[in-house]
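Before I ask anything, let me first share the structure, which is written out below as structure tokens.
Only one protein chain is missing from this complex, and each of the others stays in its spot.
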Amino acid sequence: MTGQAGKKGILRSMIEQTEFILVIMIVVMCILLSQLNEGFFTSANFRSMSRGFAIEGFTLIGMCFLLITGTFDISVASVMAMAGYVFTSLAVAGLNAWLALPVAILVGWAIGSCNGFIITRLRVNAFIATLATMTIVRGVVLSISQGNPIRLATAEFGQFSSAAIGGVPVMFILLILTVAVLDFMLRKVRWFRQLYFIGGNENSAELTGINVARMRFVLFGVIGALAALSGSLSSSRLEASVPNAYVGTEMKLMVACVIGGCSLNGGRGTLLGAALGLAFLFLLDNGMIMMGIDIYWFQGILGVFLIGVILVNTVSAGSFGRRGRGLGKSRQG
Amino acid sequence: MQRKSLAVLVLGLAMGLCGVMTGGAQTRTPAFAINGEIAYVAYYTTVPYWNDGLRGMEAAAAELGIKFDRTKNFYGPTDGSGSEQARIIDELVAKGVKGIVVSPADNNSILSACENAMKHGIPIITVISGMSNPSTYYGELGASNFNVGVTGGNYAAKLVNGKGKVGILTIPGVPVHDQRAQGYVQTLAKYPGIKVLPLVNTDADPAKGQERAAALIQANPDLNVLIGTDSVGGAAAARAVKEAGKVGKIVVIGMDRDKDLLGYIKDGIVTASVASKSFSTKWMAMHYMYWILADKMQDIGPGITDVANKIPPIPLVSDTGTMVIDKSNVDLFIKALSKK
Partner (left out) sequence: METDGVLSIRNVSKRFGGTQALDDVSFDVQKGEIHALLGENGAGKSTLIKIISGVVQKDRGSVFLDGRELKVRNAQQSRELGINVVYQELSLIPDLSVAENIFASSVNMNSMKFMRIGNLGSDVMSIVEMLDIDLRTPVRNLGIGAQQMVEIAGAISRKCRILILDEPTASLTNEEVKILYRIIRMLKDQGVIIIFISHKLSEVFDIADRATVMKDGRYVATDRVGNLDENSLIKLMTGRDLHDMYPPKGDSPGAFALEVGDYSGSGFRSVNFSLREGEILGMAGLTGAGRTEFCTTLFGVQPSTGGSLRLFGKDFAPRDVLAAMRAGIGYLPEDRKQTGVFMQMDIKENTVAATIDGIARHGILSAAKINECAREMIGKLSAKTGLLRDRILSLSGGNQQKIVLGRWLLANPRILIVDEPTRGIDVGAKFEIYQILRNLARSGMAIILISSELPEIIGMSDRILTFYKGKVSMEIDCHDPFLEEKIGCGIMGSSFRKSGEAEA
């Protein structure tokens, strides 16, 4: 330990936490938006956002885990559509909702495990493998559904997304609890902690006794199952399965993770950060509508905000110095 | 005896052939006979959307004595590939079809294929939409997308007595959606009591569309009309209205006649949907094709025909109109849907 230790106060170390910066940005944004439009700070608006957030949040967990180990899955949107289709078809066929959900999740897990197998055993690049799965799964959904939405008319299936305790959607509460527990586990539990080692240096991890392939295989199965849960919940909310829906969700989730401190190279990030990143994206989208931004400017302004938030993160985390290897902060002679 | 039986046989064969040629021989003999194939080229061909149009084509063909069978004369890629369409058109030209009706997958991909077909004397008519260079085909038939907005806009304005705030869910950058949105905006602008909010992008995604529609409803408590320029936007609007508990307080206008949208109309969540007329569009297209091939129009003077003298025989753009589906007639549409 050198004299540097004393200089890093509590405030400094808090500012270096991506999560802390995100919380501040979210609070500032909420205050600004509530000033700009009184419709923003209403329970109805937050209820609506929390539903969408919860649905995508479950898949976000899987994406965050994968990114920490230095890989990703871009087939999640297709899996969501597939699971939604399975879920609604079973509903229409008259199956009990509590049976239809596990079946849909099982289908998702199977697709995810296929990805895992192709990537860890056949050693195909994750981008290529999940891109293939993304196309195949989407193609299958489109052809068996003939591209038609299936309407879900039974209230039993709607309850998954509409159930609420004291006005707060149950699925949102469940997501928050899951994120809290898993975030703790990512920080403290050995198995989860090892994800960082895999992302940090796959070869080194292998040589320290971590079974990299097995862990990745499990994670791909998990993200498949989580995407299926998201897809089923979304179908419950949309009261229909829409075969061509969710395109681009994988990018949104990856962006959320990166905003929350993950690196595409792996080894970094927290689930809390990723969840805050997703919350930020939802608020941003909602805020743009609240402010009545012109449709043709919408994407551009969204992009500017994203670059902005990532810049703030990098600067505050002091990553500038760290990344510019051997420049400014180097200790080497 | 032998000779007589031979004559009967020949006669019978001829009649049989005739019957095949005229598709069952149940119609009157047309004044002009087309001996060859009229092809219809579309895209995403497995989607049931095309059923109504094909019905229209088959009906017109039967009436005109043209052989048209959806299992044999209906072509196109199972995806939205324009280049694949171009390849199919080239093959049809090589095969020597008499005429091609096409629904272009995009504005440009098949231009040269169409030009080539026309050079070979094979007429091209487009349905649903036209293309960036109208000199490569005789004319286009379809619902004017701008008029969709005019129809839907006037319908909604009447329901809210020309007063209120309107939100429009669309997909910017896609020509048909931009034209529909413009139709709505310009029509609603004529009502001084109505304010149109900035357009909202659904990104063609039902979940995202619903998310943004919900935000729009919360941002504007006095919103009383929500419009979708396609079935995704319409359904997204319906679900957002339902989730916000504003059914009946907000007039929702959708587009097209998808199953779930019809369901929302029946439930009273979607007020009305503007649908294009697929049957009549294709029915008319088949007739146009017949008229071009028959070349009987004499716009220059007696005895001088149009096609032979390079005079356009059909209108460049034919608006085939729209129909409004609301609670009063939705049952008919649902019934028709379950029949198919």
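Chains here go by letter, A and B, matching the order in which they are written, and residues are numbered from 1 within each.
Just so we're on the same page, contacts are C-beta pairs under 8 Å (C-beta built on N, C-alpha and C of every residue); 3 or more make two chains touch, one makes a residue touch a chain.
All of these numbers come straight from a predicted model, not from anything done at the bench.
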(request) Could you tell me which of the visible chains the hidden chain touches? (result) A
(request) Check the options A:14, A:128, A:189 or A:251 and report the residue that touches the missing chain. (result) A:189
(request) Would you mind spotting which of A:205, A:245 or A:309 touches the chain that isn't drawn? (result) A:205
(request) Using the definition of touch stated at the top, determine which of A:148, A:263 or A:299 touches the missing chain. (result) A:263
(message) What does the interface between chain A and the hidden chain look like in terms of residue numbers?
(response) 1-5, 8, 187-191, 193-194, 196-197, 199-201, 203-209, 211, 263, 265-268, 322, 325-333
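Note that in this section only the chains that are shown with their structure count from here on.
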(request) Averaged over CA atoms, how far is the centre of chain A from the centre of chain B? Could you give it in whole Å? (result) 39
(message) Per the contact definition, I'd like the list of chain A residues that touch chain B in the complex.
(response) 37, 39-40, 42, 44-45, 48-49, 51-52, 55, 143, 146-149, 151, 153, 234, 237-240, 242, 244-248, 282, 285-286, 289-290, 292-296, 298-299
(request) Note which residues of chain B are touching chain A in the complex, please. (result) 44, 46-49, 78, 170, 172, 197-201, 203-207, 210-212, 214-216, 218-221, 232, 235, 239-240, 243-244, 258-260, 263
